[in-house]
Structures are given as structure tokens and as C-alpha cells.
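One protein chain is absent from this view; the other protein chains keep their places.
Per-chain numbering from 1; labels A, B, C and D assigned in written order.
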Amino acid sequence: MTETLRQINERRRHVTGGIGERWRALPKWQRAIGILAFVGFLYYLPLLGIPGLTWFRTDSIPQGNNWAGVLFLCAIYVLVAFGLNIVIGLAGLLDLGYVGFFAVGAYSVALFGSTQSPVVEGLQNRFGLSQDWAVAWAICLPLAILLTMISGVLLGWPTLRLRGDYLAIVTLGFGEIIRIIARNSDWTGGPQGIAAIPGPQGAPSPDNEIFGLIDAKPWYWLVLSVVILMVFAVRRLENSRVGRAWLAIREDEDAAAVMGVSGFKFKLWAFAMGAALGGLSGFLFASRGGFIEPTQFSAQLSILFVAMVVAGGAGNMAGVALGAFLLAYLPERFRDFSQYRTLVFGAALVLVMLFAPQGLIPSRRRARELKDRAKEAPANV
Amino acid sequence: MLLEIDNLTLRYGRIEALHGISITVGEGEIVALIGANGAGKTTTMRAVSGLRPVATGTVRFAGEDITNLRADLRVIRGICQSPEGRGIFPGMTVLENLDMGAYTRRDTAGIAADLDRVFGLFPRLAERRKQAGGTLSGGEQQMLAVGRALMARPKLLLLDEPSMGLAPMVIQQIFEIITEINQQGTTILLVEQNAQQALSRAHRAYVLETGKIVQEGTGQELLTDSRVRDAYLGVA
Amino acid sequence: MSDTEDLVSLPESEAPTRTDLLVVDHVTLRFGGVVALDDVSFEVRRGEILGLIGPNGAGKTTCFNAMTGVYRPTSGEVRFDGDRVSGRKPHQINRLGIARTFQNIRLFPEMTALENVMVGTDSQHFTSVPGALFRLYRKRPKPEELPVVDSHNGLVRAWQQTRLVFAKVFGISRHTLEERAGEQKALALLRFVGIADRANELARNLPYGYQRRLEIARALATEPKLLCLDEPAAGFNPAEKEQLLKLIRDIRDKGYTVLLIEHDMRLVMGVTDRIVVLEFGKKIAEGTPAEVRDNPKVIAAYLGVPADAS
Amino acid sequence: QDSGGDDNASGDGTCGGKIAIFGAFTGPNAGLVIPSLNGAKLAVKQHNAENANCQVTMQEFDTQGAAEQATPIANQVAQDQSFTSVIGGHFSGESKATMPTYEAAGLVMVSPSATATELTAAGNKSFHRVVGNDSTQGAAAAVYFKNTLKSQKVFVIDDGSTYGAGIASEVTKGLGSLVVQSDKVQTDQTNFDATISKVKAAQADAIAYAGYTNEAAPLLKQLRAAGVTAKFLGFDGLYDPAFPKGAGAGAEGAIVTCPCLPAAEAGGTFSADFEKEYGEAPGSYGAEGYDAAKVLLDGYKDGKTTRKELLDWVNAYDKQGVSKYIKFTDTGDVDPSKVVIWAYEIKGGAITPQSEIKLS
Partner (left out) sequence: MKGIFVDFDALFGHLGQHTVDGLSKGSIYALVALGYTLVYGVLRLINFAHSEVFMIGTFTVVGTWSVLGATDSPAIGTVILLLLAGLVAAAAVSGATAVAVERVAYRRLRRMNAPPLIFLITAIGLSLVLSEAFGIWQGRLVKGMPTVIERSVLFTIGNTEVTNVQVITVLAALIMMFGLDVFINRTRYGRGVRAVAQDPDTAALMGVNKDRVIALIFLLGGLLAGAAALLYCVRYGNTRFNVGFVLGLKAFTAAVLGGIGNLRGALLGGLLLGVVEVYAATLTSSAWEDVAAFVVLVVVLLFRPTGLLGESLGRARA
């Protein structure tokens, strides 16, 4: 069993490695065309009707789920993975409470944008505003990003001096605290959650033509566009002084400090950036759903996020995107497994990590690191 | 022959660090390995102590083939290495570090005697016996590493740059110790940058260059060899 | 090495003056019961090479640590160029102008040699994180900074041309310019210390000697006024030490001030202008190499044999 | 697996259709939902057997009780025009999350077991339920505390879930000054020392617990072990055989209220049929699941085949069901005067019907 798996994996690595090399060998313009075609395909995906490929649709099974809706969720997770990748993959900080930022983003739009939120109701009463006044969606967007960045900084400020796994457990606590506050406070709507969260066309109503309640396609396209934008943004960070500083800090923080790189500052930035992306995805998620409740932001989700990043290949955006996509998509496509889903999912996670420890699409640097380390592993140990 | 290395190759990833070297060390000898940075001296030591897997070739110790033996089992056979970079257990006290050297030994009395001997050799360590290894100064750590290796009472002692980071007086002392324990019956394979000292104390020596043995001979022969003098002894 | 002259920019290349660059002022540092530094005072003068020697455990490395903010003195203070050093964070101290290497090499093992040095150039960046993200601050490029148009493929050529026009009209972002300058400088430094041939290799895979030199290059990249070297020759053979000696002289000749910890007397005597000797955390001697060599206290505590002991 | 009959047997095109049923069919609280699902399946099966020319298909969608899983399902059902009605959601959260979507799609929802009061308060046009809401049950429990148990000091505990917090606030309202103190526990909590010492300090003679079995069973066990003898009353979330099993001997005498009928009281042959089909008595909401399906099936039988027709049909529904008489108010609640709330007692480790709680 393991033997065949290993062989499969060898072959996969061979093939993907080969593809990678050949891909990089292509002239730039050919790569550009390839990328454009791929992006086009992504936009076409919710309409997927190519014979033979329809098998991939999540609604191709009897109890299947809305295909565009699942794609939307996948895209949201990809966005989350990008954000967490900054924190884990680039800055090397293990954040086990990333769902906290996701929640802050979601609650930002819910608390300020929904007419049913206690905060908005409070504001209405306080300033004598009309019953259907609420902060506009377009204003909630920067607000959500701002609030998550602030929460990132608030979390990071006291804790970023901690090392490695101390940080992990503290962040985990942060995620839980956010959820518990949301669940047990009145001003967050408590366990009942908040409904009537607006989208780009305002509060959810049957009249919203584009970003409506039923058709998820426009939502998917919206998030996909954001994702593509973020690819550029994150790459810019990665291939800049900032990315290099993150890498140096990851390797040896003290040495970096003595070379004039402020570990604290760059880690805080990583947290803030990661948080902003998490907040943005939470924001979009809440707008689409129109309703959120605290149970949607459990610690398990945080762990799933980490799994997406690591299994996909921490540090590599294509990798984490693939990881996020698969981890969101597979459980939906294989709904028929019903109660065995999580079990199979866990087993798959173990197998992927055992046979492709650098992730599905490893960052080239990480892969090299691991290869070196493996070769160097002491004999017989 | 106590140690026979035959046609040994060793790789780090794609880089081949040793290209088929053969070295022998006889019972009771001091054999020195000298060579420039990156020549493969440390790598050779690692192959003998079992820290790195060997690509091809064999390592025999006291007649037994130990090429694929686990590192900890080699210790039981009587090979002990004082590693490059010292390998102090930072969270253990000086005393515990020394005790680790005697990990495979059971003779309590002998261990206690050896402990006294090491403290006698390095009074500094005795002063600091309760200090955590990681907080010692570089030179103190070096003393500790050598002292710990002595605690194993090995048949074959591998010393990788024992004089590194030591003050001139202590360097002198270290080499005297090496001679002394050798006279007491311990076979020594020594890697040193201080070629002058190493060659004058070694019975035989090998010169390594980029993973190959380029010269071998008695210590005195090499000490007077013009090529060796130019490359490793510096301008007098 | 001549081509590096203009690239390695120098700290106010003033002639060696008598003014003190670094002052260690009655510094005491205790770890529990261990007194690692006991009321030590000395100063480093601009443009000199000062040697710091002493037996093992005398407190030399600890002194470096106190100067670079790794430890805080229990009492006393360190002043650098008029500023107090004690109490600042390591990266702030680096920006004051102190750079160091480590006794146990501490490179960024998974970064290439070039990247390692580029981390050192980081302190010369003016772009902040948003700057690196949005790259809105643009500068009019100098002619040599403009993108080249050299392809024969029509499409590609058109693309290059577009970029050229774009750069001419909108300028090039400061971040990009800084990155390029940093890379040039890093390469120059690698050449300067003599390891440019393996610039793109991971630091962890470099031989020991290369790693030591890489540390020096990385420290130089921060454009320090004072370069502190902690046993740079450890693990070198005499021939290599000779090269290192030359390198340190070159560094000094470029106007840097150097503080050197080293146990190899030939190197210390050959390169330093003055020497400070520590023992058991106390300063026991100070003076020119010749004075120190003949100082009976130093001989008793450290050198062992009167003459050259190596 | 499609339940009830085969697809291709649909009659003459003027009859039959497709129902979607969604809820937590897997996951920790599936035990509360499965009987309802089975009830609905049974109804469909009976219908199809009786009306060969009016075949109805019912498709299951498992949400694991989570709102974020229910939303894409709602999209799927809303966009698939072949679905003409919905049974669900089973829990309040998933119902709340999906109501706007179903409303926008003009699909009628009939829920067997979502009891949160607020669901019907916001004026949603699509949502209906064949079960009493939390305010009715809370009020009934309050009546039970006052009249049957004659409690003087009631300690109210909830688990902070949508369901628990909602019903706790209703019962608190009903009890007024009889509530001495309240406390919140959390999901997956195992140690209840703090709560227990509060109960002791308050010298409560009765405890109302609003939440599910997973926390209630250990809580009750620890309460009894700590020597607290106060009467323990839980709500329909505990109407699950796992509750007495988990709490062990301590559960003896505990009360569970439920807006659901004891099997024996259900109208017609439902109980017998259910037992024959599934080999066990209908548990929580089995009858309600049956009724929810029946309301819709009657519509299909009557020739209603579009979403609009079915919505109107349900709004106008007025007929005896197996669990109660079913007639909806304007807001979609079942007529409050027809709601029945029962008190069950744990006896010999089983949930046994005790008495109907009369509100007035």
C-alpha cells in the first residue's frame, strides 16, 4: 500500500517537477498566454459544461451542492489561505487562531451594515436615524479591513515577542476569544447571530439582481477578481525587501536584528497584512451569506486554514491556493461519504503530508530546504 | 589496523564531498587529517562516527564492518567523537554534559575517576560545573567538548579541531593532553587547522584536498614537505 | 577589487582622528554569580583596528554582546559616536553604525549568499511596507536605470518598448531602484571578500571559511562605522589566516574602524593598532601590540610563552 | 439516496413533484433530527403507495446543522426549478440562514422542529413550522415549574447556543421572580464545578436547562454526585435516549418538555406504521416530520405543482395532523391554541410521557 503510494507520489513529483521546469523554460509571452487562458478558465468555471468535466461539479451527485456556491466558498478559502500564507509561509509565524480575523471581518460588515445588528440599532436610537439606516456596504469594506488590521496589531503587539509555539497557542486563544465574545455578548447579536447583512447592492432582498441571494455566480466572480488582485499584491510583497526581511527573520531572528532588520516591525506587518486579508475574506463571506452566527468561526476552522496552507505548500501561492481549493472542494464533491467524510479527510491529510511533506506545490525554496534536510538526515536515525 | 576506511564516497545532496578516500589508523597511533576549508575533513569524521550515511565504500573498525551501523552502536564499540562546532548540550550543566560522555559506561568508580581527571585538566570546568553548557564562553565549550569525549574512554577518539577558539596557552595544553592520552593507549584521529602542532604530534598524517587524499606520510615527513609548508603552514 | 571602491560607500571617509568612536565606560555585567565583565573601560578610536584579547571566558564575547544590545550592562554604559547604546534594541544599534559577526557563525542558512548580504543592505532602504506593496513613490530614472530593449522577437520587443516608455513617463518606483542598488552592492561586497563565485549557493552549503567571509560581507553591507569581528579566523589554517589578515587591512583602508576578537596572536599582532586585554572580566592591559606582547601580566595570563606563541 | 418511490413513475404531469429536505442528518445532534427525517420519508412512501399517478420524490440534503453548509444547499434547491417545496430546516440557525434565499425563490418551507421564536417574527413569507415555538414551550415549562413542581427557586442554565439561549430567555420571562440565578455553560464543556457551586449557593430547588444532551448529561451527573437534589427540567433538546443513558442514575426523575406528542398519542396509525417501518418508536419530532411532509404531500395530491401554488396551499392549510391540528398563523407559526407541549419524565432510564402541559 505505502509502496504504491510512494510510487504514485514519485511519479507525481516527476511529472509536476517536469512540468514546472518546462513551464519556466517557456518564453515569457507564452507563459503570459498560458496564465491568461487559465484565468479565463477560472472565470468560466461556474458554467462548467464541457462533457467529461461535468463530473467535477458538486451538483453532479444526487445530494449535491450548488456548484457556484461551492466555488464561491473555495475562492473565499483561497483568499484566506493567501492571508495566512503571509503569516505562516512568509513570516514563519504559526497562527492557529486565524479564524479570529475572518470573524472580525465578517462581524464588521454585519455589525455596521445590517439593519438588524444591535450596533446599528444603537446608532439609530442614539442619533435618531431612520429604521433602515445602516452603514453602506462600500464603507463597510475599508472599515472591515481597518478593524481587522487593528485587531491584528492589537494581537501582535504584546505577543509577537514570543517565539514559535508560544505564539501558536496565544493566537489560538485569540481566535477562541473572538468567538466567545461574539457568542456571549449582546452587542454582537449573541448566539442568534446577525441577519440581513448587506451585499454590494444593499441589504439582501429578492430584488437584488446581480449580487442576489440565489445565484452565487456573480459572487464567485467578485471574489475571484479579488483573489487575482491579491496574487499581484502578495507577490509584490514577497519579492521585495519585505519578503527578504521575513525570510531572514524566519531563519534567525537575532542575527537579523543585529543586521538592522527589526524583527518586531516586520512580524507586526505580516500580522497586519495577513489579518487584513483574513478580514477581507470574512467580509465577503458574510456579505454573501447575509447571515452569520458565532459557531461559524470555530477553532476547527482555524486548524483547517492552517492545513490548507501547509498541505498546499507553505510559501507558495499556487500551492496554498490549490490546498485551499481542495480542502474546500473535496468534502463537497464527496458528500456521498456522508459521515465518513471527516475521517477520510483526516486520513488524506496524513497521507499527503507523509508523501509530499513539502506540500502539493511546494515553494521552490521550501522544497530545496526540505530536500537538503532529508539528504542530510543522519544515517540510521 | 583499528580503523580502515576504504574507498569512501559521501554525498550532500548532489554535491559529492568525498571522492573515494582510504585511510587507516593503527592501534595506538595518532593520525592527523589536514586540509583547507571545505576539503572534507569533518565529513570524513562524520562518516566514521556514523552521523552521515556513506554512499559507497566501507568503514571497518577492529575488523568489523561498521559501514551501516547506527551511530550510538558505534559508541558502544568504542568510537567517540568530539564534533566540530562542539555540540554542547546547552540546557545541561557542565557536570551533566560530562556525564553524557560516559553514557554507555557502567563502571561508577571509573567514571568518577575520569571526572576528576577532566576537572584536573580543565580547572575552569570544575569552577563552572553547575553552569548551563549553553552559557559557557566559546573556549570553555571547547574544553567541555574535549573533556566529554575523554569521559567515554573510547578506543578510538575522533577530535575535530579541538584547538578552535582556544587561547594560546590552552592550545598548548590541549596538544599535550592529546599526546598524553595517546600514550595511555587511546588511538586518535585528529583534524586540525593548526597543522604545525598536529603534524609534530602525529605519527602519521593525511592531506585532504577537495575530497581526495593528495598526500600521506609520517608527521615529520609532511612537516618538512615543501608543498605542505606552503599550503598549510603559512609563511614561517 | 578596484571596482568595489565606489560601490562600498564609506562612512564619512575622514582621516583617522583622535576622536573616540566607541566608548565602553565602566561596564559591569553579571550573570547570577558570574561576573562576566567587571568595570571595564576602553575606547575605540576612529579608523583604527583595536584588538580585544584574553583567555577563554574572559568576557570578550560578552563585551560584544553588551555593545550590540544582546545583553544590557548591569552598570556602566556604552556610548557610540555620542549616542548611548545601552537600552537600545539590536536593530537600532545597528542603525547607529555598529555591525558584528558571531563567534558561532549565524548566517541565514536557507538563503543564498547574495540574499544574506542583501539583508544587510536592508537598513539603507527608505521604502516602507506599504511602499513595497503599492510602489507609488516613483523616481525619474537615470539613463542607466532604464529598462533595456534588446529582444529580436517582435512581440517581446514591443513589450520591452512599452515598459521603457512607461518608465520614462511614470518613473521607476523607489523600491525597485533600491533593490537593484542593493543587489549591486551585495555583489560588490561578495567580490570584495572573495566569495562571489558562490553567490547563488545557499549559505548552509558553503564551506566554513566562505561562511566566515560571508558574515563579514553581510556585516559590511549595513554600512557600519564600526565593524566588530568575533574570532573571524577560528578554523582557518595559517594560509587562510594570511588572506584574512589582508582582508581586514583592506577593510580598514576603506575607512572602517574595526574591533577584533582573536586568539591567533600572529594575526592580532600583525593587524591591530592597539590591543585591550581582558582577564576574568577585568581589563589587565592596553597598548600597542609590542607593549602588550611584552607585558608580563599578559604573558602570565594569556600568552604563556614570551615570544610568538602560535 | 432518494427516498420514497421511483422518479420515472411521476403521473400525468399535473401531479407530483420534488421536495427537498435538509437538516443535520449527520453530526452530534443527528439523533434529534433523524426521527423527523424518517417520519417524512414514511409520509412520502405512504403517499406514493396510495397515489400511483402522483409520485413525489424527496431529496435529502445534509447540513450537519451548520448555517454555512445550509446556504449553498439553499442555492442549489432554489436554482433547481424541479424542487417545488422544502422541509426544513431542522435547527433554528440553519433556518435563519436560508430563509431569505428560499423566500426569494418563492419556495415554501415547512419546518418540523425549528423552534426559535424570532424565526417567525421577522415576517418571512416562506417559513412555516408545525411545531410550537420556544416562547410557547418556555411558557409551558414555567407553568410546569409553578403548578406541578411548585418550585420556589429556579436556577436557569443555558448553553449559549441559538437554541439554548433563546429558550432560556423565554422560560426566564415566564418564571419572573422565581428565577434565583442563571448561568451559561459552553459547548463541549465537561467540568461544571463552578455552575454546581452556584446552584448550591443559590439553594435552588429546581433547575431549568436549555441546551443539548452532550452538556446536559455530564452536568446532571455531576450535580447529583455533588449532592444537589434540585428537580432538573430540560427542553426538547434533551428529548433523546442518549440523555438518560449519559446521565446515568442521576437522570432518574428529571423532566424533559417537548412540543412533540408521545408516540402513543399520535393520531391515526402513525406510531404503529413508524415502528413497523423502522423497528423503533418515533423519537423526537418523528410525528412532526411526518406532518410537515403530509402538509406538502396533500398539496401535491391536490394538484398543486408550482412553488407559488404550494406556498398558497400551505398558507391556507387547515387540517388535523398526527401531532396536532395544523393551521398556520400569518407569520407561519402553527396556531398557538393547537400547540401541545408535553412533559416527559425519565423513568428507569427511559423517556416516558408524563402529562400534557396546559398553558392556561
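Everything below uses one rule, namely that a contact is a pair of C-beta atoms (placed from the backbone, for glycine too) under 8 Å apart; a residue touches a chain by one contact, two chains touch by 3 or more.
Just so it is clear, the model here is predicted, and its values are computed rather than measured.
Identify the residue among D:49, D:121 or D:201 that touches the chain left out of the display.
D:201
Pick from A:181, A:233 or A:330: which residue touches the chain that isn't shown?
Only one listed residue reaches the unshown chain, and that is A:181.
Just one of D:103, D:134 or D:240 touches the chain that is missing; which is it?
Reading the full complex, the residue touching the unseen chain is D:240.
By the contact criterion defined above, which parts of chain D meet the unshown chain? Give residue numbers in ascending order.
27-28, 30-31, 160, 165, 168-169, 172, 182-186, 188-195, 197-198, 201, 213-214, 217-218, 221-222, 225-227, 240, 242, 245-249
Need a quick check: the contact residues on chain A for the chain that isn't drawn.
88, 94, 158-159, 161-163, 165-166, 168-170, 172-174, 176-177, 180-181, 183-187, 299-300, 303, 306-307, 310-311, 314, 339-340, 342-343, 345-350, 353-354, 357, 369-370, 373-374, 376-378, 381
By the contact criterion defined above, which parts of chain B meet the unshown chain? Give residue numbers in ascending order.
49-51, 70-73, 75-76, 80-81, 83, 87-92, 96, 99-101, 103-104, 132, 134-135, 148, 152
We take it that only the chains that are shown with their structure count from here on.
At what distance in angstrom does the C-alpha mean of chain C lie from that of chain A?
Centre separation, chain A to chain C: 41 Å.
Please work out the Cα centroid separation of chain A and chain B, and write it as a whole number of Å.
Roughly 51 Å separates the two chain centres.
Give the residues of chain B touching no fewer than two other chains, as numbers and ranges.
12-13
Please set out, as single numbers or ranges, the residues of chain A touching at least two other chains.
Those would be 372.
So in the complex, the part of chain C that touches chain B is made up of which residues?
So the residues of chain C touching chain B come out as 31, 34, 54-62, 103-104, 205, 207-210, 231, 234-242, 263, 265, 302-305, 309-310.
Chain C touches which residues of chain B in the complex?
Listed in rising order, the residues of chain B that touch chain C are 12-13, 15, 34, 36-38, 85, 124, 131, 135-140, 142-143, 161, 164-172, 193-196, 230-235.
Taking the touch rule as given, give the residues of chain C at its contact with chain A in the complex, in rising order.
Per the stated touch rule, the residues are 68-70, 89-92, 94-95, 99-100, 102, 106-111, 115, 118-120, 122-123, 125, 127, 129, 132-133, 135, 153, 155-156, 159, 175, 178-179, 182, 202, 204-205, 218-219, 221-222.
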